[in-house]
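With one protein chain withheld, the remaining protein chains of the complex are depicted in position.
Entry: subunit A
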């Protein structure tokens, strides 16, 4: 890429439009507690923040804009009023504008990747985006489904668990983290990418940028505006704590150890 052709590569203009998903989740440092009615976890008065993998996606989008590969980067979040705070963080990190899809109460409690992927697909079409950037999974439900479902709905290629993204003649070359190591694939645009941990280290929001973010627009939509039905498809039966760790016992010798293991059926 020569200096006089910033934003172009081999004559192909890379003014990509990127949509980034930002989920509001309970902060990872919080000790999560099950509600007394055992139907969920305590969220009242508990610190929430942006899903860490989504922060990585936001950071990558901002870097692409800084390298003039992206022209507009949009944040989207689905949930109650407080999601606006999550969007403001994304804007403070450098995204241009936000879309808040307001879902609250029972609808929010039963919201699933299936619903979210439909919402994202609709927004992506309306906004004519080239890349949908999501975190690989949310730290509250660990589903790892939204990216894949969104790609399927749009019939777009997907590059999940991305740890490196490079341009390749108008396509993207994405290195993925897989069980066996690293896999590099070529992905045509438009596409869905989900971020893995080693993609980048997200920047901190600085005070000047937080101030600037207050002026950036956040549009409000409802699932109905997008023609998406968010009726529940699952029913939560119960939420339980993992069993409390019991005290161990000291064995006198190897024979006792072996007989105890046999009694427990593990040898």
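Following the convention adopted for this analysis, contacts are C-beta pairs under 8 Å (C-beta built on N, C-alpha and C of every residue); 3 or more make two chains touch, one makes a residue touch a chain; residues count from 1.
Simple rule for what comes next: contacts and distances are computed from a predicted model.
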Point to revise | Protein name, per the UniProt record, of whichever chain is missing from view ("Response regulatory domain-containing protein", "Probable D-lactate dehydrogenase, mitochondrial", "T-complex protein 1 subunit epsilon" or "DNA methyltransferase 1-associated 1") | key: "Probable D-lactate dehydrogenase, mitochondrial"
Check your understanding: Which of A:29, A:237 or A:264 touches the chain that is not shown?
Key -> A:29
Check your understanding: Considering the whole complex, which of A:50, A:83, A:172 or A:191 touches the chain not shown?
Key -> A:50
Review point. Hey, which of A:179, A:201, A:235 or A:255 is the one touching the hidden chain?
Key: A:201
Study note, to complete from the structure: Even though one chain is not shown, subunit A touches it at residues 27, 29, 47, 49-50, 89, 92, 200-210
